[in-house]
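Moving on, here comes chain A:
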Amino acid sequence: MDTAISERLSAELRVPFPSAWEAEVAYNSLSVDKEPKRGHVHRDLSLDGNIMQVCFQASEARTLRVSINSFFEHLKLVCETIDQFRPL
Partner candidate 1 sequence: MVVAIGFEGSANKLGIGIVKDGVVLSNPRHTYITPPGQGFLPKDTAKHHREHALSVLKLALEEANIKPEEIDVVCYTKGPGMGAPLVSTALVARTVAQLWNKPIVAVNHCIGHIEMGRLITGAQNPTVLYVSGGNTQVIAYSDKCYRIFGETIDIAVGNCLDRFARVLKLSNDPSPGYNIEQLAKKGRQYLEMPYVVKGMDVSFSGLLSYIEEKAPKLIESNAYTPEDLCFSLQETVFAMLIEITERAMAHCDSNEVLIVGGVGCNKRLQEMMGVMASERGATLYATDERFCIDNGAMIAQAGWEMFRSGVVTPLDQTTCTQRFRTDEVEVTWRS
Partner candidate 2 sequence: MAVLQGAEAKLYLGGDFYGRPCIIKERFQKNYRHPILDKALTSQRIKSEVRANLRCRIAGIQTPTIFMVNFDTNSIYMEEIQDAVTVRQHINTVQAAELNPASACSQLKPLAEAIGRTLAKMHTSNIIHGDLTTSNMLLEGDPSELSLFLIDFGLSSFEASAEDKGVDLYVLERAFLSSHPNSQELFDCILAAYTDQTQDKNACKEVISKLDEVRLRGRKRTMVG
């Protein structure tokens, strides 16, 4: 796809957590790493109460898919960590 096209591909995710606290933990863990430069994908994370919102923008479907996949892999790891190691 032509990168000069001003209309970019985008995807939005809304990830609900049991509480705002868990959403914040996940947000803090996931927002540290920047998207790799070579992928030209822009990723925006934000919090709305117990919902984490993620917005992806990319110029190619392939790089968008790679970014979303990788995000889900990381999200899954963070959620499992929260589940298994939260304070009792």
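The candidates were selected such that all candidates are chains of the complex that A comes from, given by their letters.
Throughout what follows, a residue touches a chain if its C-beta (ideal position, glycine included) is under 8 Å from a C-beta of that chain, and two chains touch if they have at least 3 such contacts; residues count from 1.
Since we're looking at a predicted model, the values are computed, not measured.
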item: Touching candidate for chain A, same complex, options 1 or 2; value: 1
item: Candidate 1 contact footprint on chain A (complex, rising order); value: 25-26, 28-34, 36, 73-74, 76-78, 80-82, 84-87
